[in-house]
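In this view, the complex is presented without one of its protein chains, the others remaining in place.
This part shows subunit A:
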Amino acid sequence: MKVLRHIGYLTLLLASASTAFAQRTVRYDLSITDTVVNYTGKPRKAIAINGQLPAPALHFTEGDTAEIHVHNHMHHETSIHWHGLLLPNEQDGVPYLTTAPILPMSTHIYRFPIRQSGTYWYHSHTMLQEQVGMYGAFIIHKRGEQTANEEVMLLSDWSDENPHQIERSLHRATDWYGIQKRATQNYGEGLLSGHFGTKLANEWKRMHAMDVSDVYYERFLVNGRTAQQAKYRKGDKVRVRIINGSSSTYFWLTYAGGPITVVASDGADVEPVTVDRLIIGVSETYDVEVSVPADGTAYELVATSEDRMGQASLWLGDGVKQLKQPLGRLDYFEGMKMMNGMMTVGGNMKDMGMNMSLQQMDMNAVMYPEGTQPLTLNYAMLRSPSPTTLPNKPFRTLHFELTGNMNRYVWTMDNKTVSESDKILIRKGENIRIVLTNNSMMRHPMHLHGHFFRVVNGQGDHAPLKNVLDIMPMETDTLELHADEAYGDWFFHCHILYHMMSGMGRIFSYEDSPPNPQIPNPERALRIVYADDRRFYLGAEISIESNASDGDVALENTRWAWQTDWHLGPNNRRGYEVDTRFGRYIDRNQFLIAFAGWEWRYREGGHADHNWFGQVNTKDDRDAFHIGVQYTLPWFIVADLRVNHNGYVRLQIQRDDIPVTARLRLRGMYNSDREYTVGAKYILTKYLALSSHYDSDMGWGGGLTFMY
């Protein structure tokens, strides 16, 4: 009996020990507050977690259970997504899709077992909160892993501008960011550098000034600062966990102390591969090893924004600072020339039979002053240390074409936004093969929630595992994954924040998923998810000049547009004219819009004119409904053909914003009523320009133009 009791105790002891071992619960409390930061000398609103920006790094060990209490002290709702983590669907943190939103002044508790190790991160998945500071590192150590000589390098981009203004401006095709980057690629510059023809051909193919990124950022940050130092001694080998937590910036990584050895990507180990440099896509992570060659010196590990407008540094070592040669300014006209060769007038990308894939051929290299001599990492060089073959199950292949419209900033897959497409049903236990082709002009970091995929890259059974795939224009890449989660909806989307918000994504949904207790009303919740890419953006350009006020105001979303324009003279003799219309973009490239609307004009003492079609009109009094189409011709000439309810026909051609110098723009208009306008504006600020124009009805005038 006694022996038995002893055995009983022993069993109990063992059981509790193993429980403690397997289920160490690690708790973090995250308090989210509105805050004010100052990176440039100007105070700006931001969001802090536990009083800091970026959010604190969370550390776990594989096998732990994470328990994270998120306290929202803001007056607006929020969410946190655990990027790259394998977890139950309702813990994934996409508000309204997988997880309840964290309402103002409330607490949400996340709890999930940690089933993996490596470098990950977390961020808000609500609107544009990530841009203003809601991101932090999520580090999972292997059991028994030594953590000395280890640094986290969390990269981000900071703009003093409110992210909602950035987003709206992108949808208005602002060239203000180009002006700030000195990258307008105007005709004057083209003429001086012998690239006038290149620019002409580029606009003929309906492409605006080209760039590798769309937003101008004032600062690039490493762990929330422009530079940071960590002290090391000669011979130390440092593992740097690099996380790209930026909203829309890719970074080049270069090191002043020698080559860089890549040892993991997106949290998954790869066989060490040594390179001169690598590019890290938005939301990717790379673990690298670098060594400190000498004492008394700090070596610069530099992250340079892909547009090369700025950099952030992590100094490794101690003492005098060894700089790394900065990456030279991009040669945009060379890039333009390349794009001219790749783009058809019809707006398609053609790869000239080169079968591009896996970042192996960086077409942007034509713009790099340093050429391609530095050995650069690409996906074909990543190899998993262990086989990553999937269970022997049948494959289902899904093809996606990444599509986009730069001018209207509409980003889609197969020309459809998230809200315009159905969820993609997948079955637990099946193998999925995703073939992605990028037919847009930008690169896209495509991220899949809650799963790793293997990137088919010529490494056979050892294809690397990732959860983000950067795909360059014209590339085709193949991903394979096993649907091994139990249930739920998993987001697959471009991780450039402004692309995601415009609808570039899909939802993978496990068949026969049980109801999600965090989403009590799924239909309504899905409408809220879909609302993100259905939003309308307001834009306007209004001039107040001595001869008249011209204006146009537009409210547009992915497909629909409500546009109003006016010409208001100073008196009844010069007259007044207002035109408003509601239309829908028809074709894939959104060159064509069909509309219906109403026009009104009034003036005194005019005379009757014959138009091109022999119809007579006094222009003195018109009040008519019309229908018509607008088509953007090569060289951005917009043709507008309409007929009103009296059968009166008007054809108008117009070209706005011809970039002559960095800040000077010309415009012109002519129509079948034999009316014409020529004008010029000189851009002073993002919202203000000096302007002048001549109008066949209104005469010459000068004044100011407000742009919104």
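Side notes on the structure shown:
In this text, a residue touches a chain if its C-beta (ideal position, glycine included) is under 8 Å from a C-beta of that chain, and two chains touch if they have at least 3 such contacts; residues count from 1.
The working rule: contacts and distances are computed from a predicted model.
Its UniProt record calls the unshown chain "Copper chaperone CopZ", which is the correct pick from "sn-glycerol-3-phosphate transport system permease protein UgpE", "PTS fructose transporter subunit IIB", "Acetone carboxylase subunit gamma" or "Copper chaperone CopZ". Within the set A:293, A:668 or A:702, the residue that contacts the chain not displayed is A:293.
Interface note: of A:113, A:458, A:668 or A:699, the residue touching the hidden chain in the full complex is A:458. The residue from A:361, A:424 or A:678 that touches the chain not shown here is A:361. Checked against the hidden chain, the listed residues A:257, A:445, A:464 or A:659 yield one contact partner: A:257.
Considering the whole complex, the residue from A:105, A:323, A:345 or A:639 that touches the absent chain is A:323. Of A:275, A:426 or A:698, it is A:275 that touches the chain left out of the display.
Residues of subunit A that touch the chain left out of the display are 256-259, 273-276, 293-297, 320-326, 353-355, 360-362, 365-366, 371-373, 375-376, 378, 380-381, 456-460, 462.
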